[in-house]
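Here the complex is missing one protein chain, while the rest keep their positions.
Right, chain A next:
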Amino acid sequence: MSVVTANGFELDTAGRRLVVDPVTRIEGHLRCEVNLDENNVIRNAVSTGTMWRGLEVILRGRDPRDAWAFTERICGVCTGTHALTSVRAVEDALGIAIPENANSIRNIMQLTLQAHDHLVHFYHLHALDWVDVVSALGADPKATSALAQSISDWPKSSPGYFRDVQNRLKRFVESGQLGPFMNGYWGSPAYKLPPEANLMAVTHYLEALDFQKEIVKIHTVYGGKNPHPNWLVGGMPCAINVDGTGAVGAINMERLNLVSSIIDQTIEFIDKVYIPDLIAIASFYKDWTYGGGLSSQAVMSYGDIPDHANDMSSENLLLPRGAIINGNLNEIHEIDLRNPEEIQEFVDHSWFSYKDETRGLHPWDGVTEPNFVLGPNAVGTRTRIEALDEQAKYSWIKAPRWRGHAMEVGPLARYVIGYAKGIQEFKEPVDKVLTDLGLPLEAIFSTLGRTAARGLEASWAAHKMRYFQDKLVANIKAGDTATANVDNWDPKTWPKQARGVGTTEAPRGALGHWIVIKDGKIDNYQAVVPTTWNGSPRDPAGNIGAFEASLLNTPLAKADEPLEILRTLHSFDPCLACATHIMGPDGEELTRVKVR
C-alpha cells in the first residue's frame, strides 16, 4: 500500500485513520486526517480546508481604492497585512509611486504586525502545545525564580512574583472557568517541561497578553485606529505636522515619541522574555525532531520590507526573496510574480472546476467555480464526512505551486532563504540558537525550527521597527512631510485596463493579491494566502503540501490525544481552528475532543 510521492515522501494508507477536524467554518478551517501504523506513527496525512471562496466574489465591480477595506475583513488575524497587499496591488496596476515616509510607515505597520502576531502566536496559540498549565500549579516559586534569573535579566522574576501568579492561576482553575486552558491534554506524557519551566512560561503567557496591547498602539497612531487600521492607495492616510499639538489625526512629535518608546519596550520584551523562553522550552524538546516536512526541500518567500519606496526588487527587500527547490540550498531562484508559468493554482484535488484540471492557472487568470464532489472511497455523507478520499477532490483550498513545486512559506522559509543567501542578520541568530542548544544545522528543519524562526523573526522585526522609525523621523526633520501621492487618485487618470500584483510577507508566509482593473472598476481579484500554500492538497503530479509532509513519520505518544499533530500544525500559525475527532478503523467516532 506504500507509495512515494512526486516530491519524495512515502505514504502508507494501511493503518487506522485518525481525524483532526474543525469546529467552525466561517473564515477558513483545517481538517486533517492521518493514517497511523501499529506503533502510532503517522504514515499518511491529508490536509483539507475551507478558505474564503475567491475575493472576486465580493470585489468585482467595486472601486479598486476600497479593496483594502474589504480584504482587511476576510481574516481575523492578518487584517493589516491584507490591506497592505491590496494597496500595493492597486498601485502596481496604476503605476502609483508612494512617498518615502509612506514606505517607512507601512514598514513599521507591517513589522508591528509581525512582532505582535509572532508574540501572540507563541504564547497564546502555540506555547500550550509544549507547556503544561496544570503542572505549573505544582511548581516551586523559588526554583522558578532561580530558573528565570538564570536565563534573563528581565526584572519581573522574584519568588514572590511567581507565587502571586501561581495563586492567581490556582484561583482561576478552581473557579472552573478554565477559558483558554480548557481543552489542553494536561498531564500528557508528551509534555516534557519541569513544573518550574511550566510556571515561568505560563507567567509570561499572562505578561505577553498584558503587553501586546502596547504594541498595537502603533497601529492606532499610524493607521488611525485599531482594530481595522486605515490604509490608502498612494500612501498612508496620516498627515504629519510635527509642530501640531494634537490636531485630529495628525502625527506630531508627541506621537512619534510614543511610537519610539513602544518600539523600545517591544524590543526589550521580545529579547528578554520571548527569546529566552523559547530557548529554555526548546532545550527540553531537543529530541523531538519531527515536523520538518518541505522545509529542507522547497521553501519560498516573496520578500518584503522595502528599504526604499517603490522598489520591490530583491536587492531592496530586507526580508529576503527567493525560492529553494529540491533541497539545494546553494541555489536561490528568483521569483517572477507576473510570469504565468511560475505561480499557478491547481484544483484537481480541490472542490473547484477548471476547464482543464491537469493545468494550473496563474492568479490573473484565476477562476473560482465551486464543485463539491466526494471521491468513491470517501466514508460518510456529503454533509457528514467521516473519511475523505484524497485520491479525488478533498479540499476547499486550491493547490498553489511554484513551477510545479509544493512550497513551504512562513518564518522558517524566510530564515532558510536568508541563511542560504548568507545574510548575516539571519544567519548569526540561527547559528547562535543552535550553538546554545548544541544542535546541528539540520535541526532547524523541524517543528521546533519553525517555532524558533518565528521567535528570531519577531526580534528581527522589532529591531527593524527601530530602523524605520529613525529613518522616518530623520526624513521629517529634513523637511519631507509627504505621506501620500494623490496624483492618480481620480479614475479618469487611469488606463482603460490594468493589471497589478501586490505582495507581502505576512506573519504566516507569502501573501499575494492579483488585481485586474477595467474601466475604473475591479474586474478580477485573486488572493493566494500563506495557508493556501502550506495547507494545500495534492496536485495533478501527486505532490503533497507542507502540512501533509510535516506530519509524516511523527509518532504519537497517545493516539487519542494527538498533541503532536497540533504541535506541528500550530507551528505554521495557520489561520484556522481545529478540534479533534478520534475515529475507529471502521469510521466510528470513539471520542471527541475539542481543541483550541
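What we mean here is this: a residue touches a chain if its C-beta (ideal position, glycine included) is under 8 Å from a C-beta of that chain, and two chains touch if they have at least 3 such contacts; residues count from 1.
Convention: contacts and distances are computed from a predicted model.
> Which of the following names does UniProt give to the chain that is not shown: "Hydrogenase maturation protease", "Sorbitol-binding protein /mannitol-binding protein", "Methionyl-tRNA formyltransferase" or "Phosphate transport system permease protein PstA"?
Not shown, but named in UniProt as "Hydrogenase maturation protease".
> Out of A:E10, A:E268 or A:E369, which touches the unshown chain?
That would be A:E369, which touches the missing chain.
> Considering the whole complex, which of A:D66, A:E100, A:E342 or A:D389 touches the chain not shown?
From the options A:D66, A:E100, A:E342 or A:D389, the contact with the absent chain belongs to A:D66.
> One chain isn't shown here. Among A:T144, A:Q212 or A:N485, which residue touches it?
Only one of A:T144, A:Q212 or A:N485 touches the chain omitted from view, namely A:Q212.
> Counting contacts across the full complex, list the positions on chain A that touch the omitted chain.
21-27, 29, 31, 50, 52-54, 56-63, 66, 69-70, 73-77, 79, 120, 124, 168, 172, 177-180, 206, 209-210, 212-213, 216, 224-228, 230, 351, 368-370, 372, 382-385, 396, 575, 577, 579, 581
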